[in-house]
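After the structure tokens below, expect a handful of questions from me.
All protein chains of the complex are present and in place, except for one that has been dropped.
Labels run A and B following the written order; every chain starts at residue 1.
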Amino acid sequence: MTSTQHRTTVWPWIVMAVAGLHTFVASMTVSPDVVQGQLSRIMYVHVPAAWLAYLAFGVTMFASAMYLWKKDFRWDRRALASAEIGVLFTALAIGLGMIWAKPTWGVWWTWDARLTLTSIMFFVYLGYLALRRTTDNLDVRAARSAIFGVLAVVQVPLVHFSVIWWRTLHQPPTLLNPEGPAMDTAMVITLLIAVASFTVIYVAMMFKRIELARLEDEVLVADQTSSGPVAGQAVTAPGLTKGS
Amino acid sequence: MEYANEWNWVLLAYGVTYFALVVYASSIALRISRARKRLGGPS
Partner (left out) sequence: MTDAGATPGFFAQVMTIVRRDLLRERRSGEVLWVTLPFGAIALLLVPLAIGTDAPTLQRIGPGMFWVIVMLFGVLIAIRQTSAETQAQRDMVALTGLDPAAIFVGRSTASFLLLVVFQTVLGAVTIVLYNVTPTGWAVLPVVLLLAASGLALLGTLAASIVSTGRSATALVPLLVAPLSVPLLLGATQALEAIRLGRSSLVWVLLMATVGLLLAVAGILSARPLQETA
């Protein structure tokens, strides 16, 4: 329809591959933790995934608020892109936490405050994405999801505090200190590298996902404008001939 | 014995991570090319 340039970018793919490889090499070459042994390597993917889960959530909420303020669809697409990537990293953070917890504590799951909060956030994200599927009207979809995004911003801190109070009321968080008292400097640096690399992956994914969101919106608009008269004819014309 | 066991968990963790990242990135690429096709071919 519109003669917008469908310019595609290749650099995010390259950046993703390089950053991913970088994290892998860094976390495999660093010496293992004295206490935890090789298992400490899981931390270099678990911690960045958890960090991105929170970052992506924050970006979605910020973009939602910006959409309500500016009424600019670019903010709506940013919110969507960040939410979808956020679901991925939240699921990863939870899954990797389980993979670490099973050999370390002997259980897949503990009722740690942060873990509980992350799993609740995962469902808030899923609800946000499901809400976006309820309508094809771009304005309605953007407004609804933005208001839900802002509502989540109001509620999630309360979820956070309630879960923390709930845990501290029952048991002091003693065993829940995955890093231990003192961490090796090389390990800290590797962790920071991994967090930075994953953040770069997030940014690159955002670029591609926003590009996809823009294309999907265009497809939706194209479908709606082209199918309108066709559907109308299909309903009226045959009815006239067959009815009489 | 225990050493190998630890590595299995590490392998599982990195396998899950990179599998998920690659699958998701590919799904974006796939959906982009599909949307482009719908909009009238690449330019």
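The criterion applied here is as follows: a residue touches a chain if its C-beta (ideal position, glycine included) is under 8 Å from a C-beta of that chain, and two chains touch if they have at least 3 such contacts.
What you see is a predicted model, and the numbers here were worked out from it, not measured in a lab.
Student: For the chain omitted from this view, which of the shown chains does it touch?
Tutor: By the stated touch criterion, the chain not on view contacts A.
Student: May I ask you to list the residues on subunit A that touch the chain which is not drawn?
Tutor: Answer for subunit A: residues 68, 120-121, 123-124, 126-127, 130-131, 133-135, 139-140, 143-144, 147-148, 150-152, 154-155, 158-159, 161-163, 165-166, 169 touch the chain left out.
As a convention for this text, only the chains that are shown with their structure count from here on.
Student: List the centre-to-centre spacing of subunit A and subunit B in whole Å, with centres computed as mean CA coordinates.
Tutor: Whole-Å distance between the two chain centres: 15.
Student: Okay, in this complex, where on subunit B does subunit A touch?
Tutor: Checking each residue of subunit B against subunit A gives 3, 5-7, 9-10, 12-14, 16-18, 20-21, 24-25, 28-29, 31-32, 35-36, 38-39, 42-43.
Student: What residues of subunit A sit close enough to touch subunit B in their complex?
Tutor: Counting only subunit A, the residues touching subunit B are 5-6, 8, 13, 16, 20, 24, 37-39, 41-42, 45-46, 49, 85, 88, 91-92, 95-96, 99-100, 102-103, 201, 205, 208-209, 211-212, 215-216, 218-219, 222.
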